[in-house]
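Below you will find the structure I want to go over with you.
Of the protein chains in this complex, one is absent; all others appear in place.
The letters A, B and C name the chains in turn, as written, and every chain counts its residues from 1.
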Amino acid sequence: MAKISFASDYQEGAHPTILERLGTMNLIKQPGYGTDTICASARAKIRIACNCPHADVHFLVGGTQTNATVIDALLAPYQGVITASSGHISIHEAGAIEAGGHKVLALPHRLGKLDAHAVHQYCKTFFADENRDHMVAPGMVYVSQPTEYGTLYSRSELEALRNVCDAYQLKLYVDGARLAYALACDQNDASLTDLARLCDVFYIGGTKCGALLGEAVVAPNPATLQHFFTIVKQHGALMAKGWVLGVQFDELFSDDLYLRIGQPAIASAQRIRESLVQNGYRLAFDSPTNQIFVILTNEDTQRLSQTVEFSFWEKHDASHTVIRFATSWATTKQQTDMLLSVLERQA
Amino acid sequence: MAKISFASDYQEGAHPTILERLGTMNLIKQPGYGTDTICASARAKIRIACNCPHADVHFLVGGTQTNATVIDALLAPYQGVITASSGHISIHEAGAIEAGGHKVLALPHRLGKLDAHAVHQYCKTFFADENRDHMVAPGMVYVSQPTEYGTLYSRSELEALRNVCDAYQLKLYVDGARLAYALACDQNDASLTDLARLCDVFYIGGTKCGALLGEAVVAPNPATLQHFFTIVKQHGALMAKGWVLGVQFDELFSDDLYLRIGQPAIASAQRIRESLVQNGYRLAFDSPTNQIFVILTNEDTQRLSQTVEFSFWEKHDASHTVIRFATSWATTKQQTDMLLSVLERQA
Amino acid sequence: MAKISFASDYQEGAHPTILERLGTMNLIKQPGYGTDTICASARAKIRIACNCPHADVHFLVGGTQTNATVIDALLAPYQGVITASSGHISIHEAGAIEAGGHKVLALPHRLGKLDAHAVHQYCKTFFADENRDHMVAPGMVYVSQPTEYGTLYSRSELEALRNVCDAYQLKLYVDGARLAYALACDQNDASLTDLARLCDVFYIGGTKCGALLGEAVVAPNPATLQHFFTIVKQHGALMAKGWVLGVQFDELFSDDLYLRIGQPAIASAQRIRESLVQNGYRLAFDSPTNQIFVILTNEDTQRLSQTVEFSFWEKHDASHTVIRFATSWATTKQQTDMLLSVLERQA
Partner (left out) sequence: MAKISFASDYQEGAHPTILERLGTMNLIKQPGYGTDTICASARAKIRIACNCPHADVHFLVGGTQTNATVIDALLAPYQGVITASSGHISIHEAGAIEAGGHKVLALPHRLGKLDAHAVHQYCKTFFADENRDHMVAPGMVYVSQPTEYGTLYSRSELEALRNVCDAYQLKLYVDGARLAYALACDQNDASLTDLARLCDVFYIGGTKCGALLGEAVVAPNPATLQHFFTIVKQHGALMAKGWVLGVQFDELFSDDLYLRIGQPAIASAQRIRESLVQNGYRLAFDSPTNQIFVILTNEDTQRLSQTVEFSFWEKHDASHTVIRFATSWATTKQQTDMLLSVLERQA
């Protein structure tokens, strides 16, 4: 029997309306590189959703690529990017940022989050250092919403980061690889409009949020990303059939689909968390979005892995392991039921 | 009325069987990053098609990305890549190769082709130069099959390039962005098996040859591309949903589809060329694959552009222009008929 | 009255015998780029001093340049370099390593030193991580001898690092910008022969150790640094008048000058430390070489700065500051006397 998989949120394909639309458009010839009318329509819808009529919107293929391209476009050669040490760019992008010539300046994190005050202290110390011209200057702040720990920045936390950025002339960039799962979460109070108000650039994740592939980069001020088309091309991030990305975001931003698409994941994750607690499991920490982190004994971890696919997160201590379940936009009630039944049985 | 478009070969979506298969697989959870069974199946089929049972096969997203990643993987930091001056990497990749730190060593071309003897002369001169250690050493040869001019390398021309590469310890890399149009062409005598026998690495183009997106990198010797997974990731070229690429190549390599898929393009191009000649148009040069290059007066160019989309290629002289028509795997007999009728009318 | 300066160890020019020799050689024509007989002589002497008859020896201009060039030569594109977080490459090289495309993997330090066990743990965790192919692989270990804190690695500590490097196939590279001050120190038990036995590459510092400029890169195994001449050139690190560097190392390695040249610095530093302790000052930590770190009240720091030049090291707490005195090969007994007299007066 196939295992139930809660291993990640990129395991399924695309929302059915997207596939359907791809089918409809399939043999209609389109101009290349995102110059088509479908991309234009998708851009217009995103601008409306972000309440940001002049925003610059670009469609790229994947997350690491998007981060490397945007960071390269925003930084001067002598600048680096501040991130939580747990940030995706710091650990899991195979050095893509450094391959572009930029240092990743990792600060300690709290459950995946970067503290505005810590950024302030870092910058204050840096700019007061008489040797600062021998060092990599902080040029931007990178955060992900939600974070790699499934936690959320509140609107006021983002505002605090914005204030620090303003104080030290840093750019603020939000990686929204899983943004739909923030937007669908009750505890979230940072809307697309807030992101557009506070960020220099952010991206709206497609790959993990209902698209086959694709991420939408949004620069609220159209002067921010000069010559970005060429920079995207230079990074190998420009799709010939740009309309394939356009179609997906055009669908995701029709009838507020993107705002709703994460709801099944959030609902499932909530049920899993409640069930875990009720059955006496210990959560590693509280994460309100589509990722659930549980501390199991090594034996339970081993046993569970025979019927369920999940991610190893980290060793907790010699005899315990932290594992991660991830739900997605496509997670069904039935799949959740099956997981709960296994968890209950093994409790 | 919409114009007839012969502007490029990436204007349509995917071969219908690919879209169908994507629909079938859509909600079946797959592991990430190309570790799934569909990718494994596609790899196995490609190995068979190339008669190369141990080949290393990787799926990337697009052409520039593939070139930048492969070239970076094959070259040492002090080496550069030899190409025809008309090569895609030399002109139309926005400096992606140089962004990876490598010089593009452009030699003169003849209808888009690089001459083995010219490569030999270049290397002979280089390695005899007493200042060669102050210079970028040639480390590989890049050619595209078919070329940007729609021309083909014969098997013996590729063998000659291989011999030069062997003599000077260069890698040979073939960019097959349009490879299906070579394979479907009567005049082509270089099979997939030949490419696998002669190249260190080549890629089988998907984007322009019936896939929504995707290119299949083939290294016949599995020791050639060490740590390529990480290098791909570092280049932002690793798709989370690798199976989306796998599905496409699994279909393209079922029932020899890839060997057949270019045939409508070649047939259409042949009809267009014959009609052009019959109607007194002047071909810029002979190109046997899916691209046709015609010399028109500037007035005819202007007039034609009102009903047909095509590409500007270059100025021929003050009063004439070279334009390009491109057919594709999806070009229909009806579309070709319409173009011929326009061309006849305007002759 | 001019202040007494103990601000750094690169404030004076060159050892007098070097200047004299430069004068003697000045108008004798030499071939370029280190191909001259003086460089050959200097290389031969260094090989003897290191007890390493086949070592590859290269002369570069400065420390950051040498680190960036050697690290680039030793690492594959997907690899990073492990260092103590206090390491020069991590903080004070303006991102030169990242500009070459490599991540600096900073581990916690203890008084500037990297612990072999910590490196072992890091590597063990890394190579056990199922996501390691998405991450920057450790490819080498960088340490400086003495460290930025003036501390020393013992021979057995270096052996322990070598063992970890062997276990995980890492290169070991020692930055010897201040190596003469280690070699002149009683507490040091790691000789040039030990460095040659244990390192893949190390460099013998000239700039801070009696030369006008210049660092000598030593690779005990001549197969280690393939095509290094071209890599040096590509980094802008190849001096046309290479003999100017050769002359300096030829003098520094005549009559064991390099082994003796740090002695005045060590003797002066020892006197300063003793005087500080006798006069009730508090050392920040114990450093046996030519750098002395003292905790002063902010007021004392301010007062002292009116007659003595020193370096600010870091804030100790709200009311105290750590400052650094550095002695050099050129520090005279008289200069030390003057500093002691000021320190005594202010105690």
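Keep in mind that, in the parts below, contacts are C-beta pairs under 8 Å (C-beta built on N, C-alpha and C of every residue); 3 or more make two chains touch, one makes a residue touch a chain.
Please read these numbers as outputs of a predicted model, since none were measured by experiment.
J.: Just to verify: which one of C:128, C:223, C:240 or C:318 makes contact with the chain not shown?
T.: Touches the omitted chain: C:240.
J.: Touch as defined at the start, partner being the missing chain; which of C:65, C:307 or C:346 qualifies?
T.: Checking the options C:65, C:307 or C:346, the one contacting the hidden chain is C:65.
J.: Have a look at B:107, B:136, B:213 or B:339 and name the one touching the chain we're not showing.
T.: Hidden-chain contact among the options goes to B:136.
J.: Touch as defined at the start, partner being the missing chain; which of A:227, A:282 or A:333 qualifies?
T.: A:227
J.: Spell out, residue by residue, where the missing chain touches subunit B.
T.: 77-78, 80, 91-95, 98-99, 101-104, 130-131, 133-136, 312
J.: Mind listing the subunit C residues that contact the chain we can't see here?
T.: Counting over the whole complex, subunit C touches the hidden chain at residues 5, 7-8, 10-14, 16, 19, 22-23, 25-32, 61-69, 93-96, 99, 207-208, 212-213, 230-231, 233-241, 244, 330.
J.: Could you pull out which residues of subunit A are in touch with the chain that's been left out?
T.: That gives, for subunit A, the contact residues 72-73, 76-78, 101, 133-135, 137, 227, 229-231, 233-234.
Here is the rule we go by: only the chains that are shown with their structure count from here on.
J.: Can you work out the rotation angle that lays subunit A over subunit B using Cα coordinates, in steps of 5 degrees?
T.: About 180 degrees, rounded to the nearest 5.
J.: Can you identify which chains form the pair with the largest number of contacting C-beta pairs?
T.: Summing C-beta contacts for every pairing gives the maximum at A-B.
J.: Of all chains present, which has the mean Cα position farthest from that of subunit A?
T.: Chain C.
J.: Averaging the CA atoms per chain, pick out the one whose centre lands closest to the mean of every protein CA shown.
T.: That would be A.
J.: From the C-alpha centre of subunit A to that of subunit C, how far is it in Å?
T.: 42
J.: Based only on mean CA positions, could you tell me how far subunit B sits from subunit C in angstrom?
T.: Computed value for the inter-centroid distance: 50 Å.
J.: Touching two or more other chains, which residues of subunit C qualify?
T.: 77-78, 101, 133-135
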